[in-house]
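Removed from the display is one protein chain of the complex; every other protein chain stays in position.
Showing subunit A:
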Amino acid sequence: MADPMHQFQVSKIVELPTVTVLGLPIDLSITNSVAAMLLAATLVVVFYALASAKQAVIPGRLQTVGEMLYGLVDGLAESIIGHEGKKFLPFVFTLFAFVLFMNVQGMFLVFTATSQLAVTLTLGMLVILTVVAVGFAKNGIKFFKLFAPSGVPGWILPLVVLIEIVSFLVRPLTLALRLFGNMVGGHVVLKIFAGFVVALGGLGVLGWAGAALALTSVVALTALEFMVAFLQAFVFAVLACVYLNDVVHLDSH
């Protein structure tokens, strides 16, 4: 059976020189991971340029899909953050579109950029640093009230503060690991079941029944993976909104 982990290997496509910035060597080579991300970013821009090129009152197919995705995230930011959600819509929608396109692209092409922990962790850090920046810009030093919820008895407060700090620091990690784990897990399962088809099909007539069963599972799992690809992008956007809401409405915390 072919190695199911082989699809996640990062390899260089174009060799570029290594530059040193502030004493840190940075390899500028285009790997397949970088190429997948560049393609996803380009596709997002091209898709929305095409979808909004002809702004018809009765939308065409492309415009309908574009409006549906936009409306989904718009409604999300509005319902979770409230009136101030509009300010964060560009950020949340960019994250959502980028993650969604990378996930879906992974279902069509050979490489999934979101199956690299480095990529998802960068996105997670981006979210949490934005949350910290917005928190300080909006509340100043009162940002630290985030770790001390109101209405907690004094004697239990040290414990609550400790738990809140840990749960805040673990947020980017869970955000990254969730996306990474779902993508890796799903693609590994697909490859393993695809391997069953070949292995059982080689056994002769008796194996064909098993191979047909495995093939049916692959088809069903592919459908499931498309749903997961969308759902994980959605969940990423929901959590970004929830974390932003925590610092935007600090008083009601």
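One rule holds in what follows: a contact is a pair of C-beta atoms (placed from the backbone, for glycine too) under 8 Å apart; a residue touches a chain by one contact, two chains touch by 3 or more; residues count from 1.
The definition used in the following text is that contacts and distances are computed from a predicted model.
The complex includes a chain that is not drawn, and of the options "Lactose/L-arabinose transport system substrate-binding protein", "Iron chelate uptake ABC transporter family permease subunit", "ATP synthase subunit c" or "Ni/Fe hydrogenase subunit alpha" the UniProt name matching it is "ATP synthase subunit c".
Only one residue in the set A:80, A:146 or A:229 touches the chain that does not appear here, and it is A:80.
Among A:107, A:211 or A:231, the one in contact with the hidden chain is A:231. Even with one chain removed from view, subunit A keeps its contact list with that chain: residues 5, 76, 79-80, 174, 177-178, 180-182, 184-185, 231, 234-235, 238-239, 242.
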